[in-house]
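With one protein chain withheld, the remaining protein chains of the complex are depicted in position.
Showing subunit A:
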Amino acid sequence: MDFVEKSIQKVNQLGAGGGGGTDSKYFQTTKKGEIHELREELANPKMEKKKEAVKKVIAAMTVGKDVSMLFTDVVNCIQTVNIELKKLVYLYLINYAKSQPDLAILAVNTFVKDTQDVNPLIRALAVRTMGCIRVDKIVEYLCEPLRKCLKDEDPYVRKTSAVCVAKLYDINGELVEDQGFLDMVYDLLGDSNPMVVSNAVAALAEISETSELGQKVFQINTSTLQKMLAALNECTEWGQVFILDSLALYCPSDGREAESIIERVTPRLQHANSAVVLSAVKVMIKYMDLITSQDTLKALYKKMAPPLVTLLSSEPEIQYVALRNINLIVQKRPTILAHEIKVFFSKYNDPIYVKMEKLEIMIKLASERNVDQVLMELKEYATEVDVEFVRRSVRAIGRCAIKLERAAERCINVLLELIQTKVNYVVQEAVIVIKDIFRKFPNRYESIIGTLCENLDTLDEPEAKGSMIWIIGEYAERIDNADELLESFLESFDDETASVQLQMLTATVKLFLKRPAETQKMVQDVLTLATQDSDNPDLRDRGYIYWRLLSTDPEAAKQVVLAEKPNINDDSFTLDPSVLDELITHLSTLASIYHKPPSTFITGRTRMVPTLGGGAHDDEYEESDANITSDMMDGGMGGAQAAPPAMPAPSAGGLADLLGLDDEIAAPAAGGGGMGGAASLAPPGMADLFGGPPAPAPAAPSAKVVLPPDRGEGMQVRSAFVAQNGRVFQQITIENHSPAPLSGFAIQYNKNSFGLVPESPGALGQVMPPQLAPGQSHTGLMPLTATGQPQDSKGHVQMAIKNNVKVFYFQDQCDVLAFLSADGRVERGAFLEQWKSIAQEAALDVQGIGPANENVDSLCPKLEASNVFFIARRKLDGGADMLYFSVKTLNGVVMLAEIGLRPGQGMGRVVVKAQQTPYVSLLAESLKAKLLS
């Protein structure tokens, strides 16, 4: 009530301004007893009075007041010829029907009547509103009127009805399927009116996104394709977006088809509406994968670059969307914008979020040709006021150096100039990136260490301090007063953060190994500080190890601590190719802005498998963006970093692994200043202290690495799909190559061709130990079910594994043979009948079949073992051997196969037919592989 009154007061004060409306008066009559008064006014037989009253009700609703108690009174006004009053009542209904489902039924009669009105506006209004009243009981009454309106003579009614089918599907999908509405909408694709066509496209696209039937709802074939392309030229700009977005989901059969569709889509690049342009770009980039001719590609690049650049002249919000998309486009097709780097230079008045995105793209486009210009710009940015932007700009200089070896020196010079500005955060960022450059190009630019050392006092952030200390330790032999410098840092040892302390410890040990004479006392002090005074287990452990190493075998210590470090690359900002491809098909959508596949942030009802850890992903996005700089550190620094942040205390078993007793993990796990490579060097006496190496479970030979450790931040994943006892399992081997224990494993599948999902959300956790110590590996057999909804037919299974570090995305290919059920034998008569009724679906010629596989007697048992069942055999006159098989997938798709062999020639042919076609080509491929195995 207060709220209402306040806003009314405000309106009163301001009076009636604006565009001449006087509606504000309806906000004014709110006082005690209002509801009662309104009720009386609503019952007034005079239409004008009634309308005034309804307006007051809507006004109250607008300011957030609950007027649902007037439901009956308002609905009683519905039978009117006055369209304005009708609209108001409908508006009220949309808002309150859900809270008064029983009363909403009262309105049904009027709705049904209105769908037969002479005025198409009213017919459409009724259909539109009915669909918005999400009350189950109403839905049943909707069907008949909707059926009529889908065939209405007026296109305005038809275009509204098409969307209504999508609404209805959202409320009750089964009903829509049973009533045959899907076919009716599908028919509308051939409508003579372009807006009807585009709305039908939108409705079908939406339904196929949510439906159990998946893409079957909206299969684009040659004839629908032509209809859509024809409508593309004539429909509204929004309709063009609907059509283009659907085209982006279609997979052309070959390069020629792709090219011809692109040709029809290209004119859209000239549309004034940026959404049309971006959707057209999406279709083109996706289809380009099928085009092999370099000339064609070059011509397309030339056409796409100017419209992309023009997007940067639009409103900043659109620019932001465009830049996030261009970031992906530049990764997928770097050539398109290779010569346009200047358009990504920041303008003074760009919003900061635009500047940040431009910066990212600048680095991606930086090349030896343009690096001087880029550096000039970055230097300019480093003098701006926004601290975060300045920091990123300085880091960008370092990333340029790491990316472009020949420009590294110029980058260093710019950084040195920036250090001279003495601006605190500029100097700190510069030190951090210089450390990365030293890592990347050792023994090249050490002459600048002197300048760095002049700025020690400026450093007050842990990351910068740690970097400087690392540099001092690494180049201790070049810095005359390295001991003094370190000493000065050590004074505040207790006050430093854990990461800085670890760096101090390692740096001091390095210094000692290089100049033992003067620094003996110092190293002893540090080791004491680390092992006795500290309560940080990481620090203590590392201290003990150093101590023992040093006391047992200083030579071994040297080899361990001063070992060569693995190379670093600036690839931390590039996406995995499979993820990139997926994101490209989602250009212009939210996925392309978050740079995450939709399944990771959509928690829809039927569409997606449950997400990992509930809302964790949202936070993850926020976090990953906010901490983008520290992400870079992880990737850029690799082994140079003292210890990953928040490393949990290792158990006794973990200690063994810290030393890298397992040969296999030694090299990549060079954390802690080169601890790796110690395996063979560890003195025998230490074995009993640390215990023996853990025995990793051997991975199956066929399991391939789907996530290499450099992408998994130390976690390596092997995967294989295996069939056992009529069930599918994913055999997952996780190896920990990182210096820290991994834990909290969880897995999630994206929608895939087989509808495969882990049997339970925690399936991976059940077959994996709660924690994997560094160097440890474990293999688990995770049961899968085929209860998800299948998508596309490529056989990919995209998945994400989450651990205590973050979420990693990768994919594996599942052989359809692993997905067959044991009851796939079809009775011969039925086989014959089906075989005849289906036209040829997928056929493959095979050459180079080995003699064993040409022999039917040895081939059949082999196939039967994979649940490919032998049905019949036929010998042809020419000596050819025709074999017939049947299979049934775990989700119930029956397929028939014919294998024709010409014994002695090593040649054959595989033909696969099925009523439901998603797997025919996969099965053909698999059978071919079997023949060649």
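The rule is short, and it goes like this: a contact is a pair of C-beta atoms (placed from the backbone, for glycine too) under 8 Å apart; a residue touches a chain by one contact, two chains touch by 3 or more; residues count from 1.
Here is the rule we use: contacts and distances are computed from a predicted model.
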item	value
Hidden subunit of the complex - UniProt protein name among "MHD domain-containing protein", "Serine/threonine-protein phosphatase", "Sedlin" or "Trafficking protein particle complex subunit"	"MHD domain-containing protein"
Among A:Ala43, A:Leu590, A:Ala822 or A:Ala929, residue touching the chain not depicted	A:Leu590
Residue among A:Thr72, A:Thr335, A:Thr383 or A:Asn855 that touches the chain left out of view	A:Thr383
Sole contact to the chain not displayed, among A:Val196, A:Leu300, A:Ala703 or A:Leu820	A:Val196
Subunit A residues that touch the omitted chain in the full complex	11, 14, 16-24, 26-27, 51, 55, 58-59, 62, 64, 82-85, 87-88, 91, 94-95, 98, 118-121, 124, 128, 131-132, 134, 154-156, 159-160, 163, 166-167, 170, 193-196, 199, 202, 205-206, 233-238, 241-242, 245, 264, 266-268, 270-275, 277-279, 306-307, 309-310, 313, 315-318, 320-322, 342-343, 345, 347-349, 351-353, 356, 373, 376-377, 380, 383-386, 388-389, 423, 586, 588-594, 598, 601-604, 615, 618, 621-622
